[in-house]
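All protein chains but one are shown in place.
And then chain A:
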Amino acid sequence: MASASSSLLSKVPTSSANTISFSASLSPALPLFPSQFHLRRHRKTGNALRVQSKIREIFMPALSSTMTEGKIVSWIKSEGDLLSKGESVVVVESDKADMDVETFYDGILAAIVVPEGESAPVGAPIGLLAETEEEIAEAKAKAASAGGSSPAPAPAAAAAAPAVSPSPPATAASAPPPPPRPADGPRKTVATPSAKKLAKQHKVDISKVVGTGPFGRVTPGDIEAAAGIVSTKPNVAAPAVAAQSAPVAAPKVASAPSTPALPGSTVVPFTTMQSAVSKNMLESLSVPSFRVGYPITTDALDALYEKVKPKGVTMTALLAKAAAMALAQHPVVNASCKDGKSFTYNSNINIAVAVAINGGLITPVLQDADKLDLYLLSQKWRELVEKARAKQLQPNEYNSGTFTLSNLGMFGVDRFDAILPPGQGAIMAVGASKPTVIADKDGFFSVKNKMLVNVTADHRIVYGADLAAFLQTFSKIIENPESLTM
């Protein structure tokens, strides 16, 4: 029961294929009105305050993932009817189908807020449920007042819902009231049917869009521009026609966007994992990233590796531990930029390590890599790899990384750069460690093992100097690896 108060949308249990229950609770604006929230709790604990606490609102349920508003096809019950839990009350038409909606509670249908044939956004109250007859009048009064202010509060409530995240208080403090519509009077916006549909879909306020079509009307293109969508116009036929009475229409189609496949080639659709990789890689294009490389001598690390190898420590664990320790000193490199407006400093240092597995790519995460010792880390890593092979990784074991490590050194690759995964601030690409002739500060040549690391970072939050300082710290740790074993 208590869960009904949290979210309107997610708590819609499907009792049967064609019947959906709505969740009813006090008010759609619950998170905004703490006082009512308390009232409700009182009632729950038995202090039956005979206030409006027993009037529940019936909400427009979300009947499909794409549904944004629903139309009331018919009210099966009419005002004053007694309802018992599980009974169908109203038929709602979504973008997909008509469905009976049933009630969770016993009570009396006190008032119908949205009449038959009208639509309401998902989550908006469509009717009021009273527990006793005395409350009907009160519910009706409430419905009447609600009618005046239209379903405007509903979207506001939805917007306030994600305020659960423990983000700096400044951002979510108070959802500003919807800005008053620019009442610049009689100017009428004319929008084409398709433009109106697109505007609804992308939540664009048509009245704010400047129409570029004939007679200043708003065209679908205007809406797409306003919503920031690059139009992938799939060959609309009409323009070809507008061209004069050209008898041959065929050669006009010169703009074939994709090259045809060579004969005999095979097309293999992406697996789920490959689709996910593809999606992540595309997303990275929206992040302004830059790269900084750094040479590191590894003789000391190699010597340490030889020493701890028999104890089951892997090079991956060594590098992860080193990176984690360096990150602890440079938290900004462990941060991420989620909204383009703020830094999110992560409380944990979770090193994701890219692994090629079964023709795919996955990044098992060594959580709290800075806190675990080398041996535990190595053990953890073995477990993760086994799970990854068996496809048994839990989501938090591959998507909770705050920094990624990618190592192609074992193939002899001397340097490469990596693509920044979404949601992370930086990724490190590690090349092979190779014997190299090095001149020291006194001009003496020597041969030492040297590897090149290359870090790709999100320049919105990580700047060149940050990255350089981090790499310096990292190289110091690698060159003096005793601290790794502590």
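The definition used in the following text is that a contact is a pair of C-beta atoms (placed from the backbone, for glycine too) under 8 Å apart; a residue touches a chain by one contact, two chains touch by 3 or more; residues count from 1.
Quick note on the criterion: contacts and distances are computed from a predicted model.
*Asks:* Out of "dihydrolipoyl dehydrogenase", "Rab proteins geranylgeranyltransferase", "RALBP1 associated Eps domain containing 2" or "Regulator of G protein signaling 9a", what name does the UniProt record list for the absent chain?
*Replies:* UniProt protein name of the non-displayed chain: "dihydrolipoyl dehydrogenase".
*Asks:* Of the residues A:K77, A:K196 or A:H459, I need the one that contacts the missing chain.
*Replies:* A:K196
*Asks:* May I ask which residue of A:K77, A:K140 or A:R217 touches the chain that does not appear here?
*Replies:* From the options A:K77, A:K140 or A:R217, the contact with the absent chain belongs to A:R217.
*Asks:* Hey, which chain A residues sit against the chain that's not shown?
*Replies:* 93, 95, 98, 117, 190, 192-194, 196-197, 213-215, 217, 220, 234-238, 240-241, 245-247, 249, 252-253, 255-256, 260
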